[in-house]
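Every protein chain but one is kept in place in this view of the complex.
Our next item is chain A:
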Amino acid sequence: MTQARPHRPLRALLAELWQDKPAALGLAVILAIVAMAILAPLVAPYDPADQSILSRLTPPVWNDRGSWEHILGTDNLGRDVFSRLIWGARTTLTIGGLTCLIAAGIGTVVGLWAGFMGGRTDSVLMRLVDIQVSFPGILLILLVVGVLGPGMWTLIIVLSVTNWMVYARLVRSVVSSTRQTPYVEAAEVIGCRPSRVIFVHILPNLVSPLLTLLILEFTNIVLAEAAVSFLGFGVQPPDTSWGLDVASGRDYLFIAWWLVTFPGLAIVATVLSINLFANWLRVTTDPEEREKRHARTVAARRRRRGTA
């Protein structure tokens, strides 16, 4: 078993993932949701914007008044909740994913630059971060949307611009402490160029904290998008998103619980799956943690065999 490992790296990696059942499940759910978003026109039974006043607020199928026509019921305008869920995945995943990546990209570059250069560069960049943090985000969002007009891409840009600072601070603090470590000093002493020091010796140390932060921020972005959309500045009908559906279903919370429940569950399932998978990924990128996980798996297997 151990000898076969180097020959088929991908297969070995998948076998390792399979050892961690929750993580494997997480990856499966993520892939399913992404596939659902990409194949939305084929999967969705209805046009998410099709209204039908006659069948408005139909409950889900297992309810007494529900029917198989609308599995998860309909909303206040008679639109199919299931179809909206499928189409909403597109917007939500695009906005959440892209915003996180862009914000993390800006933040990481600024943080690396500030942390690595230190001195005046560091002060100037970090004061910029401070100013941006103290500036009320919603005001900036309204301003930009007012100028550019609402829409998905405006939303991505605006949310990226208001959310990169936390990455910059995190990255800077990790970089400025890693910079002091003997192995980074050694790399500089033997003549590594700054780019090599940054990308080979410092950046890998950021994988685990960045991954953790990205997931926390993804949830934030999904909720921020919902808030902005709710105000009418974000995703515009007939487009839809999970956040928008949660926000607009709020008024019907007591007479039609399914309007907020299903998009809400979709958000929970997505975030939870990403979490489970990312946790596995984080351990896998850390050689020491990876050895410990392996040892725990072996110990668990031995215990199971012992009791059986």
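What we mean here is this: a residue touches a chain if its C-beta (ideal position, glycine included) is under 8 Å from a C-beta of that chain, and two chains touch if they have at least 3 such contacts; residues count from 1.
We adopt the following convention: contacts and distances are computed from a predicted model.
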Quiz item: According to its UniProt record, what is the protein name of the omitted chain, chosen from "Nitric oxide reductase subunit B", "3-isopropylmalate dehydratase small subunit", "MoaD/ThiS family protein" or "Peptide/nickel transport system ATP-binding protein"?
Solution: "Peptide/nickel transport system ATP-binding protein"
Quiz item: Which residue among A:V124, A:L139 or A:A299 touches the omitted chain?
Solution: A:A299
Self-check item: Per the touch definition above, residue among A:R127, A:R250 or A:R290 touching the missing chain
Solution: A:R290
Quiz prompt | Contact footprint on chain A, counting only the chain that is left out | solution = 2, 5, 290-292, 294-296, 298-299
